[in-house]
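So that we are looking at the same thing, I have put the structure below in structure tokens.
Here the complex is missing one protein chain, while the rest keep their positions.
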Amino acid sequence: MAESSLKQSFDTFRAAEDIDASALLAGAVGVVFLLTALTSFVLRLGLEVPAIVGFVVVLGYGWYAHQGLTAKAVTFLMTVSTVLILGMITVFLVLESLHAFRLMGVNMLVGMDEPVTVFGVTVLPGLGNFWQPSSATYSLVPAMWGTFVTTLIATAVAAPLGVACALFLAEIAPNWAREIVKPGIEILAGIPSIVYGFIGFTVLNTYVFQNFQTPSQGSFFLVGGVIGVMALPTVVSVAEDSLDTVPDSMKDGALALGSTDWQTMTSITLPAAFSGVSAAVLLGVGRAIGETMAATVILGNTVGLPQPLYDVFGNNVTLTTLIASQYGDAGETQLSALFAAGVVLFVTVLFLSLTSLRIEAKLKQELSGD
Amino acid sequence: SGDSGAGAEAEAGGEASGSGGEGTGTQGSSGSQSDGSPLTADGSSTVYPITSDGAAVWNSNPPADDEEYWGPGQYDIDTSENMADYWGGLYGFSSSEEGQPPFLVNVGLSHSGTGVEKVKNGQVDIGDSSAPVEDELPDADQSTIDKFVDHVVGVDGQPIVVSNEIYEAGVTKLTGDELRAIYKKEITNWSEVGGPDREIQAVGRAEGSGTDTAFRANLYGDAQAEMSPDIRKGQNQQVATLVRNSDNAIAYMALAFVGDGVSAISLELDGKTYTPGENLSDKGYPLSRDLHCYTYDGTSEKESAFLRMLISDYGQTMFVEPNNYFVLSDARQEEEMGKLAEPSN
Amino acid sequence: MSDAYDRNLVESESSTYQRLAASIVGVGILAFAFALAALFDLTAIDATFVGLSLSNLLGVGTTLVGLGVVGLGAVSYVGYVETTPDRSAGLVPAVLFGLLWFCVAGLVVSQTFGFGALVWLPAALLVGAGAAGVAIFPREDIGSTLPAGAFALLVGLVFLTNVIGPDWAWSPTDFSATFTPKIVVPFLTVLAVLVASWAAGKAYDDFGARGRQTGAYMLIALNALGILSVLVILVAFVVSKGIGPLFEGFSVGASGIDWPFVQNGNQLTNDVNGVFPAIVGTFWLVVGSVIMAVPLAVGAAVFLTEYAEEGRFTQVVELATNGLWSTPSIVFGLFGYAFLVPRLGNSTSLLSGIFVLGFMLIPLVLITSREAINAVPDEYRDASAALGVSQWQTIKSVVVPAAMPGVITGVILGVGRIAGETAPILLVMSGSPFPSKRQAPNVLDISFSFTSSFPFVDASLISQEALLNSASALPYQLYAIITAGVGQSEAFGWGTTLVLLLVVLSFYAVGIASRAYFRNKLRS
Amino acid sequence: MSETTSKAQTQADAQTGQQSGGTTVEGETQEELREEWVQYEFDGQPAISTRDVNVHYGDDHALHDISIDIPKNSVTALIGPSGCGKSTFLRCLNRMNDRIKAADVSGEVEFNGKNIYDKGTNLVELRKRIGQVFQSPNPFPKSIRKNISYGPRKHGDIDVSLLSRLLGRDDSDEEDELVERCLRQAALWDEVKDRLDDNALGLSGGQQQRLCIARALATDPEVLLMDEPASALDPIATSRIEDLISDLAEDYTVVIVTHSMQQAARISDQTAVFLTGGYLVEYDDTDKIFENPESQRVEDYITGKFG
Partner (left out) sequence: MSETTSKAQTQADAQTGQQSGGTTVEGETQEELREEWVQYEFDGQPAISTRDVNVHYGDDHALHDISIDIPKNSVTALIGPSGCGKSTFLRCLNRMNDRIKAADVSGEVEFNGKNIYDKGTNLVELRKRIGQVFQSPNPFPKSIRKNISYGPRKHGDIDVSLLSRLLGRDDSDEEDELVERCLRQAALWDEVKDRLDDNALGLSGGQQQRLCIARALATDPEVLLMDEPASALDPIATSRIEDLISDLAEDYTVVIVTHSMQQAARISDQTAVFLTGGYLVEYDDTDKIFENPESQRVEDYITGKFG
């Protein structure tokens, strides 16, 4: 797909400008140089510098002789490199994780410590242990469960409060209030996760420990709450944007029929923007899933499942904290298992993001009235 | 344009490592004497206080008349040079600028597993570890293990600590069996060991940390023994903070981190009681362990210069003792010195 | 024209009924404030005021609120005041009330009286259904006040009778937590007050459509206020903790400003240790990733908006952009750790950090730049084309300059975000947790000399050394304090937090302000 | 807002009017201009009377001292060149201007003997009784049926909520009746009767506009404001809407803004001519305006000499 689209874009590219032989030659040479540099970097051949110098020389010639064309080619290359970066990350993640997946098979994703049986039938295999590098046993189940629980709590915080705040900003707030709250929300988005982590580690952890008398410091409950607050601004701003896309004429129509503002919001604006608002929540969930530092610092990071499963005061591990707490001393296999965690994270978040993108596109289409 | 340099450097390193050997000119991962690249170390949070304090003084390179941190004349050292200039000078390193050390020392912090991984991968010059490399890298084959050069810079008598509340409630001593049971989740309430009716928060260090490895090896007799603490923290300092902020915690850690609100308790093993501050340095204390600075593929002059400083009487007095660790005996000191490259001047 | 007909069109002055509703909300707010104070340790739950313990006092408050709300409903129901209630409170309140009362009954029967599921489940279902029924069948004025008021009343009485008092505690078997009065009393108070105030808000505007609006607005405005106060409290807390360490030893003398926390590194000889190397590290990190990412992202944005046809290719790019945007930072870190670090000198390095943060910056800048370039009116392009100017010239001299404000804003906001990133730095860049001033990366290394060998000049602008060695950065410095604060006081951490916040938030403030400025300029 | 413009301000306005209107108001002063149309007398009751309505958008004085009486059960057309304030004036009549932050309205608008700008006016009630149809059709993204019954449902006149359906006391029959009646009135019934539950956005522009009219009728308003309701439509759809408006005038008071003089001439009973700057220049029977206007400028405008 990428290839054919590349070709397509190259064709349109060629059709649009008259390319003479010298330009074509220079372009080809430039591309060769660039590919050499890239290959050399990936394979560690040590040819990057001459290749890059060569490319810059060709670029200089191109700029001098065919500025417009060169500019177009360069911006095209820049676009391609964006795609390449994501491609590189994806391919590399998957490649690195293959070893662990090969080793553990599907157990990587479903393996339990004790086998789970339903009416005597084993539905989930038991590995004896979730995560034991010394015996090369790896299962992401505890980390995925931890991510699930914290994300659920975070969503329970961020979704209703975020959407309500978006409604406030988009529909209810008088000007002066909006001008205070809106930048406030944006600034809230800017607070680095490690700051939450520091406060979480020094203040909140102790607070929860003392007042909930949990057996150990750090809990999914606290992490979920903190990353919920961290995901809030994302939900608010995306949801507000989508509420804003509901045309005023639609709202005017409702008001002119004598419905109250609140009725207009609940029966016209929110339903019309529903897909956008859900996209906002999805993006917020994505943020929450990917949150690392605060969780790492607060959580206990023991690889296991809380007992019982829904004990939100459990103190185990999430996908992100698993990586952050173990990457350093991981041997080859363990690192590969961590990459598997990265793949699960990456795929989940990418899926959420793409879904929300589609939903938003759908919203636009709906509102434009097909 | 930085890439080529990187490649070149890596290559040079690779080449040099081929020649291997001990104390022969410029080998190991450090470059030539004129190259100002820093000496890097990473790993154990237990060893960190020693190497980091050493590096701190090294990097600030105090002059000979500095009584507090340098002060030649005290340890059979007679020089008018600055601290780092003196130790570096032994191997022909000299600083390009007055007051600057001949090279900087960067000491990172994680835990032992990271340290040995990084030194093995050539990412740092020195890998700090508070457990032997064999225990840290159980999967590694012997030829890899053999390439590690072990430099012991101090000894830790790993203490068992509890939160103040627990200590004050009378839990000042545990037996080995009790301790083992606690970390196996067989004892979960302090009342079972004579304390208040409060759940035990069993704090552990991250798997792969030397403290954890050594603890398991020494207490259960197997570095991979199964153990299920309630919470694992990456570094000693986090453990200390956690224990201080809790009222029900127990933890094993490095001596350097015992302090306010983190009370060390006595441990009774095989009928003998080991009490912190009294006899943890005893040979028989099973939790005591060596603190290692590993180099890989021989020890370069650069590495030797810094390690020699740590192992010397000066280093032991300045950086090991103040951190509550036990200094090397004269014999061991001698032995460790022998593993370093010969000073060229 | 009947009287009622006219009264609909024009409201009467505020009535006693409204004043009553308002004062109920007022009492609620008071209880709310005390509950928060207890929650935030500003006062203890067993502190006594006017001879009452705080939990009793909160009991009095919630009881009053509960009684008042029930009263409001009753007064309206018997027709003592004229209101405009609907036939029923509606399905949503009914479900919520049902759930609330289900929980209340379930907890009381199972936890207080200790019955098993066989007893508590039916009991809870019964009570929940009853509450839902009260919301559904009677008129709205009863339906929305009675379940709410009764809940507040129950909470109040429980506090007043010390059933839940300062010495109460509850350890549910399935959760490894114990709920203490310090948490439970304020929580119940807040819940009761919110529910009751919502009902009182409805009553204030005579129920019906307008009453519902008032009730809902109250909660929503409170929510916005709450979110805002999270920010304010957070920043104020950090400032109050960090301002001291930040300015320790600060002096302005003849020789200029002496600001140890900002100008020093960590050194044994320092009186006051500081975060200079981390500041420098963050600076170069930001500069480096901007140099790397911004041209790339803006170039790509130009290509996508000006040259590319909508199609497969743009879709792939869009996917990539969104993929990069949403990729968790730890995944970037992992990638950098295993892919970049071995290729860039095989040690954690500033350069790896620059690359990884650059990768993270690309989508942030690309998306905003694309929007900014798209927002440049087509008229400019048409005008330029009609003057016989080529496309590239048009882009260069009209489109990009016009999009510049948007691009710059995007860059600033993006930089604000990456400047606070920790996870990737931790993996690919960090070295000494507490570097000395000398360990601050010295990236600029301008020298020029002639040599005898090819290429006959030895020029350097940047120090390869500094790029290829580990460096600190503010977020990592903070992380280091958490993990390795050996001999460091917590105060050092708060000082670092404050500096980090100041740096990041000023990027955001400047970004937001410049966007507002350019928007206003565009509008006028 | 609710205060009557003080005398000082009126004078100030008049002055500004003279200054800024200098290019268009030639020779005549505001005072004179007003004399021309204040005279308009009609039989029967006014549905709405405005007194000295002024609107500012920030510093921009968009309407100057508009005072007219709009007769009941008739069609009143507002015409004038683009930007002269027709829409602004229309929006004053049901306070939809409140939704525009920059708009500042002063003066009085009397509806049923009450000034709607008085404090405490119930906007919801007001807009229920003065309906509005917008320039471009704006159906809700819901079914046709729900579009029609939206108003009555929100006002609690019809209850077809899930709850009432569960309890078996829903007003579905009333709803069906209402939907049919309104769609018939808006001459849309035959076209959509088989697809009442389809999304209204699937209708053509002309159908959508008639749906919006039907939707406005469903709340049973007394006055119907229409802002260029046919401007987005083709000629056939336009003529249907024009027929519809003429029919509606039997039961409703209709005020319509149009940019087409022909349209005004065809369907309205009286016409108000606004000119650039926000001045009402002439207000009279439509026939009079088109055949024999008092003011030279109105004549110029109508014969297409400018605009």
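Annotations
Letters A, B, C and D name the chains as they come in the text, with residue numbers starting at 1 for each one.
Rule of thumb we're sticking to: a residue touches a chain if its C-beta (ideal position, glycine included) is under 8 Å from a C-beta of that chain, and two chains touch if they have at least 3 such contacts.
Keep in mind that this is a model prediction, so the values were computed, not measured.
Contact with the chain not shown here comes from a single listed residue; of C:50, C:254 or C:387, that residue is C:387. Remark: the residues of subunit C touching the chain excluded from display are 309, 377, 379-390, 393, 397-398, 401-402.
Rule of thumb we're sticking to: only the chains that are shown with their structure count from here on.
Chain centres here are Cα means. That of subunit A falls 50 Å from that of subunit D. With centres taken as mean Cα positions, subunit C sits 40 Å from subunit B.
Here the spacing of subunit C and subunit D, counted between their Cα centres, is 45 Å. Looking at subunit A, residues 41, 44, 201-202, 215, 259-260, 263 sit in touch with two or more other chains.
Counting partners per residue, subunit B has 1, 3, 199, 234, 241 as the residues that reach two or more other chains. Chains touching one another form the pairs A-B, A-C, A-D, B-C, C-D.
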